[in-house]
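A protein chain is absent from this complex, but the other protein chains hold their places.
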Amino acid sequence: MNKEKVLALFEDANFIKGIGIQPVRVKEGALKTKLNITSFHLQQHQFIHAGVISAIADHSAGAVATTLIDDDEEVLTVEFKINFLRPATGNTLFCDSKVIRGGRTIIVAESEVYSKESGKGKLFAKALVTLAVVKKSKIL
Amino acid sequence: MNKEKVLALFEDANFIKGIGIQPVRVKEGALKTKLNITSFHLQQHQFIHAGVISAIADHSAGAVATTLIDDDEEVLTVEFKINFLRPATGNTLFCDSKVIRGGRTIIVAESEVYSKESGKGKLFAKALVTLAVVKKSKIL
Amino acid sequence: MNKEKVLALFEDANFIKGIGIQPVRVKEGALKTKLNITSFHLQQHQFIHAGVISAIADHSAGAVATTLIDDDEEVLTVEFKINFLRPATGNTLFCDSKVIRGGRTIIVAESEVYSKESGKGKLFAKALVTLAVVKKSKIL
Partner (left out) sequence: MNKEKVLALFEDANFIKGIGIQPVRVKEGALKTKLNITSFHLQQHQFIHAGVISAIADHSAGAVATTLIDDDEEVLTVEFKINFLRPATGNTLFCDSKVIRGGRTIIVAESEVYSKESGKGKLFAKALVTLAVVKKSKIL
């Protein structure tokens, strides 16, 4: 696993750095991220916006897939589906992502989003994410 | 249709206002939004981040569903699925959302995301979004 | 839990009975089903057809949601998403479904499909399923 490459995804993606998503723990096939919630992240009922939850679920899935690829490869999100299970509140949002199928060209990961206050027993959202593994030379 | 209520969704949702998503055109069951892209919205390969595209697709779907509900109702996203069809670039992102099934308790909408530069013929993403209609008194 | 009502779902749904899906174990919020595979269930490469896997994933999710509802209620599938993780083979297909969010009007379940031969460590498919709880009197 190229851990620096995974960590760089959180520095080099402006949107992710800009909204404040940070890596917490990186292992091969499993990864945790967090986000300190401010009023910036809220929607009209003062819940955490579905777009914020989607962003952490998607980016964390991309990062966990990156723990399994070669140095000359990158991943791109092909698609994802996310269920919002309850209104999201709290000061610190967490996302646990893990690979459920690692292939040479397609990786499937799932992300679970919750807050420090809710705990893992009360998930805010669950996502299934499909990622394509592509040669770096084909993207840049 | 309560147009003010729909437009307020873009003022009152901090995250959406913060990242810059704006309504362009609002009709019953059909709605267009836009986002002026800056470096803030990009990912590590300088494409528009999937999280940005998800946010505009989700919020626009919520807004178009809101064109069909009563004054004492709100919508909440139950879930969505989004396919990223090609890397997203351009200076102005658009999202066209329309209701494909309007019910009393469940509304289904679809969102198509593209840029002024790509045109509608080269979609960046397509989403199918399920929304629940809930009494305002049950949320707030 | 009304176990008879859950088991009846496998007798009263012609398509499910017709293709051979059977309940194996029913608990509140968790359920296992099986299907003896014959040549009827295959696709053009002699793998188990994605439609068969979808049918067992969907129906089992509906059945597990039914373990949580009242006697005068039924569930209907609102939508589901399913990832096919590897080609599906084997003589006995299993599906484990569990509720990940039980609500009064919306239930979310997930289904994992595998075969006796592959084991749970090599899932063929994983699905996230959204179900609506509706009064029986509104359906029939």
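By letter and in written order, the chains are A, B and C; residue numbering begins at 1 in each of them.
Throughout what follows, a residue touches a chain if its C-beta (ideal position, glycine included) is under 8 Å from a C-beta of that chain, and two chains touch if they have at least 3 such contacts.
Note that this is a predicted model, so its numbers are computed, not measured.
Chemist: Which of these, C:D58, C:D96 or C:E112, touches the one chain of the complex that we don't see?
Modeler: C:D58
Chemist: Which is it among B:K3, B:R25 or B:R101 that touches the chain not included here?
Modeler: B:R101
Chemist: Of the residues in chain C, which ones touch the absent chain?
Modeler: Touch set of chain C with respect to the missing chain: 8-9, 12-16, 18-19, 39-45, 49-52, 54-56, 58-59, 62, 74, 76-84, 87, 139-140.
Chemist: Where does chain A touch the missing chain, residue by residue?
Modeler: That gives, for chain A, the contact residues 78-79, 81, 105-106, 108, 128, 130, 132.
Chemist: In the full complex, which residues of chain B touch the absent chain?
Modeler: 81, 83, 85-86, 100-101, 108, 110, 123, 126, 128, 130
Keep in mind that, in the parts below, only the chains that are shown with their structure count from here on.
Chemist: I want to confirm something about chain A and chain B. Since they are copies of the same sequence, is their interface symmetric in residue numbering (over half shared, so same) or not (under half, so different)?
Modeler: same
Chemist: Any idea how many Å lie between the Cα centroids of chain B and chain C?
Modeler: Averaging C-alpha atoms per chain gives centres 32 Å apart.
Chemist: Between chain A and chain B, tell me the centre distance in angstrom, where each centre is the average of that chain's C-alpha atoms.
Modeler: 21
Chemist: Listing for chain C: what residues touch at least two other chains?
Modeler: 81, 108, 128, 130
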